[in-house]
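Below is one structure, written out as structure tokens; the observations come after it.
Our next item is subunit A:
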Amino acid sequence: MSLLSRTYSIFSILGYYASTFITYLIDSIILLLVAAVAIILTIYFFRKYMARVQLRIGPNRVGKYGTLQLIADALKLMGKESILPRLRDDLPYKVAPILVFTGLMIAFSLLPYGSFFWIGDVFISNSGVGIILLFAVLAIMPIGELLAGISSHNKYSLTGALRSVAKDISFEVPMMISVLAIVVMASARTPESLNIASVVSSEILPYGILQPLGLFVFYIGMIARASYSPFDMGESESELVSGYSTEYSGMRFGLFYVGMFGTILLGSFIVSLFYLGGYNGPYQWNLGLIYLLIKAVVVIVISFTVWLTMPRIRIDKFVNLGWKYLFPISVINLILAGFLTLYLGW
Partner candidate 1 sequence: MEVKEPGRKIPLVGSLEGIMTVFKHSLMKPVTVQYPEEKEYTPDRFRFRIFLKLDDCVGCTLCEQVCPNKSIKMETVKRENPRNKRMIYPDVNFGTCTVCRNCEEICPTDAIYLTHVFETSRTKNSFLYSPEELSKPEDEVVK
Partner candidate 2 sequence: MMEFQPGEERGKDGRRIIKVRKEDLVSTLSKLKSEGYIHLSLITGVDRKDFIEVVYHLHSFERNEYISVKTVTYNSEVPSVTSLWKSADWEEREEYDLVGIRFIGHPNLKRLFLPENWVGHPLRKDYDLKNVQYINVDEEGEDYATFDPGDGW
């Protein structure tokens, strides 16, 4: 029994269409709330962790240990005046942050989160082509960034947007090829090799152990997607002021900010699902969600530490890295995966 079917059974007296609609609506609202809280927790955790790494204490004024700091910040952002540049391109300017946020939220709804005691399996959508859908949805976010950069009529924004597009093109291909290697491996054991849940459930060993090269390429891709250091060329603070989000303020800027941390959270979920065994753990006591969360937190800590340590890479060097190193590595990884699947049957 999953969360989805439980909700469905409650409303089943209303007939098929009505109950399906209400079920998905309620589940989406639950997802939105849970995701928002999770992102806020991520930001809070980042700020605390950054502070501790930098020998500071971090937020500690609002609420106990500064726990309400993020709520206060969100309220501040909502209350702020949204300053609009006079020469903006109005529609894309206003749509861009919403696109970034929406893409993120749809991506969250596509992941399986494992089972959790009486709730059962936690997922919103269990699509048969989940992997393709997930990466298609993830590709919405750079469109939002591009729109934001071009429409704000600012040289910094434009350069930032161009940089982030150049960056996206150069890491997307290796990243997709390394995902393809997983699909290749999973296809030997499951007929639904594009369904995320069945890919994760059918593994013998976590794919990261079998494909360390794939993990490496995919992790770099996820860092670049979330665009934090070392791959934050798009919004590099010391060069382009704030990149594509320079001209945004108030809640529109807040959406970009949430989008960034949401992508980190989402990325760590995806990495731990695909490569670190996801919700599989040593004891099958409906603890899938807990396992997934633990793995995600470990990945998040690693990501934050990388963020805080690494300097920013130059954009032409990154494009070089993408096409000259990551692409061949991912192809080699794909060949290795095919070899392992065909001859050893892993």
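Methods note: a residue touches a chain if its C-beta (ideal position, glycine included) is under 8 Å from a C-beta of that chain, and two chains touch if they have at least 3 such contacts; residues count from 1.
For anyone wondering why these and not others, all candidates are chains of the complex that A comes from, given by their letters.
Fair warning: this is a prediction, and the values are worked out from it, not measured in the lab.
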Revision key, fill the gap. Touching subunit A here (same complex, options 1 or 2) is candidate 1
Check your understanding: What residues on subunit A touch candidate 1, complex-wise?
Key -> 49, 51-57, 60, 305-306, 308-310
